[in-house]
Structure formats: structure tokens, C-alpha cells
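A single protein chain has been omitted from the complex, and every remaining protein chain is retained in its original position.
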Amino acid sequence: MAFIRYNILRFQVESSGQTIHINHKIPAYLKRCTGFLVKHTKGLRSDKYLSEIGWLNLQFNNLKENAIAAVVACPALDEVDDKYDFQALEITLKSGALVSGIYTDTTPITSFSPYSISVYFKCSALEKSTINTDPKPSVNPSQEYADSFYQEDKLC
Amino acid sequence: MLDPITYIKEQLAQREISIELHRFKKIVTHVGLNRYEFQAYNELLFLTNAERLPIGTRIISDTNIVEIGPEHAFSEGLEEFSGLVVIVIPAHVTDYPVIEFIQILI
Partner (left out) sequence: MKKHKFQQIRVTVNSPGESLRLSAQTDKQYARIRGIYVSLPQENLIAGTMLGLKVNNQEVFEELHEVKLLTSGNQVAPNQKFFLFEEHLDAGGSSIEGRLTDGATAEIAAGDLPTEGYPYEAKIYLWLTNEN
């Protein structure tokens, strides 16, 4: 039975210095959030890697749990080897509860153009951790991190 | 009309946050200084006089960022802040405000 789902919060940043207030519902059938990943998805392309284009702060379960603070980077135009895997979380989701918070853009005004951000919530439809969905505690350096995303995705 | 203390108590009860202490906190601004920074870790600050702040005043915290606009003159909503709080007063103001919060220690 499928138990892992990737719930996606996506928003568009239209102006330099913009603050976006976020109110997002994770579907009620998802019981736990076991990881998150914040990605620049489109727009704002640069020749060089931008280590910060904005930062994010999110609270789960109707403002009860302030769990996420993260900076968002933007890969260079020709960068293909950026790695991604989910940052560990372990939040028991209240049914239909809000994820609330802010994203604020910090891109220098001279290099700004509109862009999209996606926040992936790695969630489980199971109440308890009968199957380990957490990131591995130790990772073989030769392992491709991206693989773990797709391997688990195949379970869905 | 909204009673801020009642609203805050009810909301924090909904959020299962117990209040160790609530009291008033004032930031007095003055000529020659446009940026004020203070800490509110393990605290919540509710802004109570947004309608009297100069348009363009920015309050930046770890959990909320607000820029005072014309709409705040007609709003009873209470903005909430936590973590490191930075207040930036616009450069053109002539009347420097006192910024009032209800401070909740949790």
C-alpha cells in the first residue's frame, strides 16, 4: 500500500524584497511529515550560484509548532549537479491543520526577476512509523542523494 | 471592538501555548536613529498600535514581517512577532512613534 506522499506548497515571488504570507493546508489523510525540501523551481536565472535568494519560516499544526527555518538558494544556469534530499522532520499532523509562515525575498534588486519556490513536504499516510521513512542516519558518500527521492517515490 | 488581551489568551489557548507572563513592552523611537533591534526569543510580541505608526515602518522578525500601510489605520488585527525583532522607521518621518506590544513570555 502506498504510504509516502509529497505534498507541495508552491508560490511565485513577483518583486524584490517581497514578503509572502503563507497559509497552506496539508490534506487530512496525511498523518505525519517526516521531511522537507525547499527548491527554487523557475525564473530568476543567474550565471553563478546564488547562495541566498530568500528565507522561509513555517509553523505547523495551526501555529502550534514552529519547525522550519531555511534559506533558499538558486543554482547557476548551467548547474546540473545540485544535490537534494529531504531535511529530517518528525511532525504528527493534526487533521486538516494549517501550515503558516512567511517567505521573504532577499535577492539584490539589480539581479531580481520573478521566480517560483516549491516547498516539498515528505509525508506519510500512516499514523505511526511502521516503516522507516526517515533519512538514513549515515550516508555512503558515493550514494546519489537524488536516488532516495525516486526510490521512495516508486512506492507511491 | 476587539479586546487584545482576550483575543491573545483565547488564541494561545487554541495553540496550546501556556503563558508564563504577559505585560506591555514599549519601544520609544527618537530622532537620529531609524533602526531598532531587540530579542524576543521564547516570547511572542503582539503589536497593539499599528494604526498610529508611520506608513512604511517595517517590523522584521523570525516569524513575521510587516510593513505598515494605509490599511493598518482601519484594521484591528494584531500582528505577532518572535525571535530577533528589527524595526525600521522611514527616513522622512517627523513624528517618531512609541511602538507598543503586548509581550508574552512562554
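Residue numbering begins at 1 within each chain, and the chains themselves are lettered A and B in the order written.
As a working rule, a contact is a pair of C-beta atoms (placed from the backbone, for glycine too) under 8 Å apart; a residue touches a chain by one contact, two chains touch by 3 or more.
Computed from a predicted model, the values in this text were never measured in an experiment.
Enquirer: From the listed residues A:S15, A:Q87 or A:S113, report the one that touches the chain absent from this view.
Expert: Only one listed residue reaches the unshown chain, and that is A:Q87.
Enquirer: In the complete complex, which positions of chain A touch the hidden chain?
Expert: 35, 37-38, 48-52, 55, 57, 65-71, 73, 75, 79, 81-91, 106, 135, 139, 145
Enquirer: Just the residue numbers, please: which parts of chain B touch the chain that's not shown?
Expert: 37, 39, 41-42, 62, 83-84, 86, 106
The rule is simple: only the chains that are shown with their structure count from here on.
Enquirer: Can you check the complex and tell me which residues of chain A touch chain B?
Expert: Contacts found on chain A: 19, 57, 59, 62-64, 66, 69, 101-102, 104.
Enquirer: So in the complex, the part of chain B that touches chain A is made up of which residues?
Expert: 14-17, 60, 62-65, 67, 82
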